[in-house]
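Here is the structure we will look at.
With one protein chain held back, the other chains of the complex are shown just where they sit.
Then we have chain A:
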Amino acid sequence: MASQVLPLELIDKCIGSRIWVVMKSEREFTGTLLGFDDFVNMVLEDVTEYEMTPQGTKKTKLGQTLLNGNNICMLIPGSDGPES
């Protein structure tokens, strides 16, 4: 019987490393993961926000940020986002 790895255990392993967060809308974040909770609200550091608009991608740099988990769609561990 293969041992189960829960999805949130995988995210727990990512604490301290870079992570790419893709939202439900045309918005993405990259940052260093400091922590998260059961709702997958995430605390990130050295954050870049990417807003994809018809006019192009708008980048915003942020410091320590609590990202609401409500609109998170996908997490890509170890990646530095759309530019990498």
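What we mean here is this: contacts are C-beta pairs under 8 Å (C-beta built on N, C-alpha and C of every residue); 3 or more make two chains touch, one makes a residue touch a chain; residues count from 1.
By our rule, contacts and distances are computed from a predicted model.
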Listed names "Transcription initiation factor IIA subunit 2", "U6 snRNA-associated Sm-like protein LSm6", "Rab3 GTPase-activating protein catalytic subunit" or "Nuclear pore complex protein NUP43", matching UniProt entry of the absent chain: "U6 snRNA-associated Sm-like protein LSm6"
Footprint left on chain A by the chain that the document does not show: 15, 25, 27, 34-37, 41-43, 47, 51, 62-68, 70-71
